[in-house]
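Removed from the display is one protein chain of the complex; every other protein chain stays in position.
Showing subunit A:
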Amino acid sequence: MLCSFLGRASATAASLPAQPVMAAVLEHENQVFLDLFHQDGLVICARGLGIDRILLRFLRLYCEPASLVLVLNTSPAEEEYFIDQLRSDGVVHLPRRVTNEITSNCRYEVYTQGGVLFATSRILVVDFLTDRIPSDLITGILVYKAHRIIESCQEAFILRLFRQKNKKGFIKAFTDNAIAFNTGFCHVERVMRNLFVRKLYLWPRFHIAVNSFLEKHKPEVVEIHVSMTPAMLTIQTSILDILNVCLRELKRFNPALEVEDLSLENAIGKPFDKTIRHYLDPLWHQLGAKTKSLVQDLKILRTLLQYLTQYDCVTFLNLVESLRATEKAFGQNSGWLFLDSSTSMFVNARARVYRIPDDKISKKSKVSEKMDMKEGKELKRELVLESNPKWEALREVLKEIESENNNSEHLGGPGQVLICASDDRTCAQLREYIIAGAEALLMRLYNKTFGKDERAAEAWIKDRKAVKSKGNAKSDTGPQAKKAKVEASSKQNKIMKKQDLTLTQMMGKTEEEDIAEEMEGYKELSSSEEINTEETKPEDFHLNLASDAYYGIFKNPLTIIHPLQGCSDPYALTRLLHEVEPRYVVMYDAELTFVRQLEIYKASRPGKPLRVYFLIYGGSTEEQRYLTVLRKEKEAFEKLIREKASMVIPEEREGRDETNLDLVRDSTSATVSTDTRKAGGQDQKSVQQTIIVDMREFRSELPSLIHRRGIDIEPVTLEVGDYILTPDICIERKSISDLIGSLNNGRLYSQCISMSRYYKRPILLIEFDPSKSFSLTSRGSLHQEISSNDITSKLTLLTLHFPRLRILWCPSPHATAELFEELKQNRPQPDAAIAMAITADSEIVPESDKYNPGPQDFLLKIPGVNAKNCRVLMNHVKSISELVTLSQEKLLEILGNAVSAKQLYDFIHISYAEAISKAKTKR
């Protein structure tokens, strides 16, 4: 059920010789490596099955000065990890990073030194275009996360440039995201085309080689199906009910939506938010308020579901209550709050935390003052504080491990324990739970969130004590829950004794303030405990571990809690795993990638025992979510296998000769004598089209698309404009968010000023995101009155002030590239040297202005001078030197406005000392 783990394995293969080599080569990995080494291709491997290890092997192979290998699509954290791994393997010629910290002049040297290079894509594009990189010397390119290589992206552009200039080098691509290929039409084929590879290697988990090999090295697995409390179950059912209603409504309002992807099963999965955005973004501006609020509701409901199983009852109730409060405060009537199911959810959420004794309420007359009754209720709250069933299961597991560690001489001493939970917050809670116990944790949380309800708390503690003593007296007959409580408290005592071993300082950073607060609260708690227990100074133990996000609990045997997600370093858990080498792993939350990683980890240390405990709420959404992920990946691979079988790959795909049509850029650059695309007697057919592009623009996909059209690109640093199409046409490209930002901060205004000054045809290009709606304002966002804050108003004002400024509206970068090509037709080519030299000091276009722009800008900034009287002033006063000599009367005569004249005069003739004192008094 859980991956290949099918219950408890009877015995481990202890007979195999123990190898201390950490990075032992695994059979199937060897095969992947050899296959790919002999022929270029794309490897798609199951998640967690060690795609990073395979890439690492290739890196190790090419870490030598004789080869030059580029690695694309790695993040800084991944690069760090790979370099660290290679360093610990004793590789001398370590990979280097080519980022903007290395100046352009030094880069050629870096390239010629060889070895493996992690390079920023933007830099590589520019270097390929300017031939700064010796493309003929490149041994090959390794592409990580290859599922992201779509046609227009920078990496695809790099590969195309590489193949155009280098026919011999290899291209090998890696990915472990099979699900990504499940979207779109022929996705895998298109990716392979962009990668220029012919071979597709598929390595699903159910691949025979992988399966049989991992079968041999199965870790011992214990699945613990924890059952949810009745209250939790009811809440879960209610939430699912509401989710279902919301989904149905959503479909009803938007019949165009694909029904298949909006099933309840998908709705509880992680990527649902993304899916729904994917569907709705392009038509977001057309959606009614109802749909938008439904989308919001779905998000909330999913959060609720997650909180239910992830955190304690108090946190959950807090979330629920806050929803209720916002609904009351803002009157957001989302509808579902009035469903029967939601009432049952509220009731049960409260019942998990406290109950209000019925008899007392019924005694009070219903007509009596409500305030009084409310107070009475507040005071009469009896705390229930239901503990998380998983917590108790965890306690049991830890107990089992402890007892096993006590007689573990034959295994060479006690084994380390690693507990994995999904996020930081859970980890913090678990840690507190293990050290302080459920009661203390819940009490603290309750006091924090719902105020210090001293009486109820005291009552609760008293009650607990009573139960405890009762439990001690007849522990055999007590109900199971009570029994667990007793065990818990006895365990707690044990831990108290071990106080000197616990860690009161949280090592590692917290990501949410929430956690920080919680931990603070915990510190208080532990410090008070400290005083109680004869002031033993807790030993601060600093483990020199690679990850900084873990929570240590016990030192001996080392017990550590680590989050599965949300670490700044994506390999934190992997590093920790190999460093701590735990014998016991407790999966508080199941995650596919890590489960597979554990299998690999086990297989790479044959003979060493590993036991994995799974804690899962049986029949819960949590379990369902895990199974869905598993199924999705399997289906994705099955689809890939089918596609692979029917795929037709042209011989010339790799582009090693001249026949690959993808490498032939459009008409103009090719040496075709007859050009059918352009009719009407062009006499400059032989001229190579060129566009000058600003360096900073290489972050966008537009340069790649322009290049694809057969237009040469000259990357230079431009002070004015982003793209120079012809000597006259200068284009400033703005995405919608850029446009809004630069209209607000004044940057666009100054950019338009300089474009108008130096070019005959200044153009503002507004580029829309093709995945979003092609519209500037959303429906219904128009105010009754003209508002100067609207983007349309600002755009209007801009065009009024720059009559020569043209505006292009492009729905996508593809459309932009096409338009650029057409705008260039029959027009002369731009000159990069001239474009680069255009700075504020250059000569201006004659028709733009008869005045020198420098002093004009200067004048306009002086108080009392504005756009209207600036001209008059410049016509009357020859220079600024003359201006400062004029009397106030003369200024008045020129400006014709007493206020302006005074402002101007005062500004010029104020002394520094006066100015400073003036400024101070103002403050």
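What we mean here is this: a contact is a pair of C-beta atoms (placed from the backbone, for glycine too) under 8 Å apart; a residue touches a chain by one contact, two chains touch by 3 or more; residues count from 1.
Everything that follows uses one rule, which is that contacts and distances are computed from a predicted model.
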| item | value |
| --- | --- |
| The complex's invisible chain, by UniProt name, from "ERCC excision repair 1, endonuclease non-catalytic subunit", "enoyl-CoA hydratase", "GATA amidotransferase" or "Aldehyde dehydrogenase" | "ERCC excision repair 1, endonuclease non-catalytic subunit" |
| Residue among A:344, A:449, A:624 or A:856 that touches the chain left out of view | A:856 |
| Residue among A:797, A:834, A:872 or A:898 touching the omitted chain | A:797 |
| Absent-chain contact - pick from A:87, A:631 or A:909 | A:909 |
| Contact set of subunit A toward the excluded chain (per top definition) | 285, 743, 745-750, 761, 763, 774-777, 779, 782, 785-786, 788, 792-801, 803-809, 811, 815, 818-819, 822-823, 839-841, 843-844, 850-852, 854-858, 861-863, 866-868, 874, 878-881, 883-884, 907-912, 915-916, 918-919, 922 |
